[in-house]
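Every protein chain but one is kept in place in this view of the complex.
Read from first to last, the chains carry the letters A and B; within each, the first residue is number 1.
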Amino acid sequence: MKALFNRLGPAGSLSLAIILLFVFVAMFAPLVSPYPGQGAGSPNIAAKFRAPSADFWLGADHLGRDMLSRVIFGARVSLTTGFLIVALSLLIGLPVGLAAGYFGGWVGEILMRVTDIFLAFPALLLAVLLAAALGAGMLNCIIAVAVTWWPWYARMARAEVLVLRGQPYVEAARLMGVSHARIIVRHILPGAVRPLGVQAALDVGPALLTASALSFLGLGILPPTADWGQMVNAGRGFFPDRWWYSTAPGLAIFIVALAFSVLGDALRDKSEGRSHADA
Amino acid sequence: MDLIRYFLRRLVLSALVVLGVTAMVFVVAQVVPSDPAALYAGPRPNAEQIAKAREALNLDAPLPERFAHFAHAMATGDFGVSYKSRRLISEDLGVYLPATLELAVFSTGLALLLGIPSGVVAAARRGSFLDRFGGLGSIAAVAMPTFFLAMLLQVVFAQWLDILPLSGRMSREFSVIDPLRPVTGFNLIDAVLAGRPAAFWDAFLHLILPALTLASYPAGVAMRLTRSAMIEILQRRHIVAARALGLSEPRILFGHALPNAVGPALTVIGLSFAYALTGAVLVEIIFAWPGLGRYVSEAILSKDFPVIAAATLVVTLCYVVMNLIIDLAQAMVDPRVALS
Partner (left out) sequence: MNRRDLLKTAAVTALATAAYATSARWSLALAQEGGKIITLAHPAGFPDLDPATSFSNDGAVLANVYETLTRYIPARDGQEARVEPVLAESWDVSEDGLTWTFHLRSGVKFHDGAELTSEAVKGSIERTVRIGGGAAFIWSSVASMETPDPLTIVMKLSAPQPMDMTTAAGFAAWILSPGALDKDNAWFNAGNGAGTGPYMVERFEPGQRAILTRNPNYWGTFADGSFDKAVFEIVEDAVLAQSMIESGEADWTYSLPYENLDALNANPDLTVVSNPSFETLVGLYNTRKAPLDRPKVRQALSMAFPYDDVISAGTAGLGSRAMGVIPAGIWGHDDAAPVPQTDLEGARALLTEEGVADTGLELVMTYATGDALESVAAELWKANLETLGITLTLQPMNWEAQWQLAKADPAAAQDIFVMYWWPTYVTPYDYLFNLFHSEPSPNYNLGYYANADFDRMIDEANGLSGTDRVKAEQMFKDAQRKIIEEAAAVFILDRPNIHVIRSDIKGYVDNPAYGHVTFVNELSR
């Protein structure tokens, strides 16, 4: 515990705490939200547009639902979306990068050129195009963003493999006639997974940002499921008179993204590495 | 020699990207469940009108024939007409592209203007309050959802302080009563050409909020890149020597250290430009900016395929050309890039 705090510093530790808090709240949303039914989408017309008060800490939306409960339930969707985007991207990017790095040659060349093409495509535009093509919905939104996201992991994985491939123990395994698949899984993957894993965990923030942009455009998660981006959009027509409607989910996105960002800095300390041109 | 080889390699890659994009758009168009004929037949069409549109659009032709037709259209820039508005796409692009480019260029400038000096200051006063504050600001800028930032800026500057216009490209005084003659399509330039300072100022004011929204993210990145580049440079021998010789601090910073920060600046230009082009989808909607982002997002929503294809191609071209220029410039500044 203490070691972790020392490593992350105060800001990083605080960020980690915030992220964990959001994860906790998301996992136990029905238990921690004041009005779980409303969080899940049941309307409560009587409280339409109630301003923040003791009953509704963050006010109520156009159907009278408690904003705090909506934001808490939104955390579920938004965080899950963020995690799944990264996971799916890893699932595509990691094998591509491993293969490209391990085999090199024309296989690697082709794989990396395909990766480059995806990287050179204006990311948000591609995501919007795909989301519109696939139709709205959480899964489609995840796929749409992941398609623009995986090339980063392919590149990183390849870079890691290029280093690992030259390691004596890998050479030795190859000389002993161990199969390619086994070498990759046994010797290369473990070495590549850790740096990629850290990066991927930190990317949940930016991934969530991009997904929220799609939801804001009406291409992501659909009502009555609570989603932060979609809620900001829904409240826009009433902004700033009923400021709480857009502000609560907007700030939630900001805080989570910020926490991931700060945590990332704390972990990498001095890295100005990659950055996504999205959202 | 290396530089030329590098450039050629990048050129080929760029061509591949454009080709890939074109193919991807065509594939997407094929898998999307939509009926272009129903779109082309106009609002609330009956079955007969749809059948007529099907014929007019040659939709029953075999796939390869349609792809050939499509590829030809993309290659020649004769994008045809929009299914929805039936207007010439090239004409629409002529209006919307400059609007988006103007915003992209302006926001890139703004990002550099905000990011680089603050990065220099942060590096010079490392660990100071300013440095920490700037550091937090730069992270916050990156974590802020674009659309929410846009809403906040509108409320603060247009509605509360009432010092900047809420949205649009020009005030109605200019857009309705006495419009600028579009020469370049860039309002700022057109206003200068027409010798109308009031129109220039008006266009400038309208640019600020959307450009600021788009600049926030790249400015944050710019500040961090500049700061770390400067810190590294300030520790180098010739700077230490300059300091020992008693040169003034600003002179060291801006005269000797800053030129070495050209690399990060180039990166930021590329990043910012790309960000502005894609972020346009969100920002142009919120600021009612009549540009490519709004045009293409509308087309995407109504599955207006020729418009999607044309606009995507144009955006990608801008994107790729900009990247090419940046890469080349970077290779010229730092020849090691070309070798790697």
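What we mean here is this: contacts are C-beta pairs under 8 Å (C-beta built on N, C-alpha and C of every residue); 3 or more make two chains touch, one makes a residue touch a chain.
The model shown is predicted, which means the values in this text are computed figures rather than measured ones.
Although it is left out of the displayed model, the omitted chain contacts the following shown chains in the full complex: A, B. Here the missing chain is touched by one residue of B:Leu3, B:Ala23, B:Leu164 or B:Leu247, and it is B:Leu164.
Among the residues B:Arg86, B:His238 or B:Arg251, only B:Arg86 touches the chain that is left out of the figure. Against the chain not displayed here, chain B makes contact via residues 33-35, 38-39, 41-49, 52, 84-87, 92, 95, 154, 158-159, 161-168, 171-173, 175-177, 198, 201-202, 205, 285-286, 288, 290, 295, 301-303. Seen across the whole complex, the unshown chain contacts chain A at 41-43, 45, 48-49, 62-64, 135-136, 218, 222-224, 236-239, 241-242.
Going forward, only the chains that are shown with their structure count from here on.
Mean C-alpha position of chain A lies 24 Å from that of chain B. Note for the complex: chain B touches chain A at residues 13-14, 16-17, 20-21, 24-25, 28, 31-32, 139-140, 142-148, 151, 155, 159, 221, 224-225, 228, 271, 274-275, 277-279, 281-282, 285, 296-297, 300-301, 303, 308, 312, 315-316, 319-320, 323.
Residue ranges on chain A touching chain B, taken from their complex, read 113-114, 116-117, 120-126, 128-130, 132-133, 205, 209, 212-213, 216-217, 229, 232-233, 236, 239-240, 246, 250, 253-254, 257-258, 260-262, 265, 270, 272, 275, 277-279.
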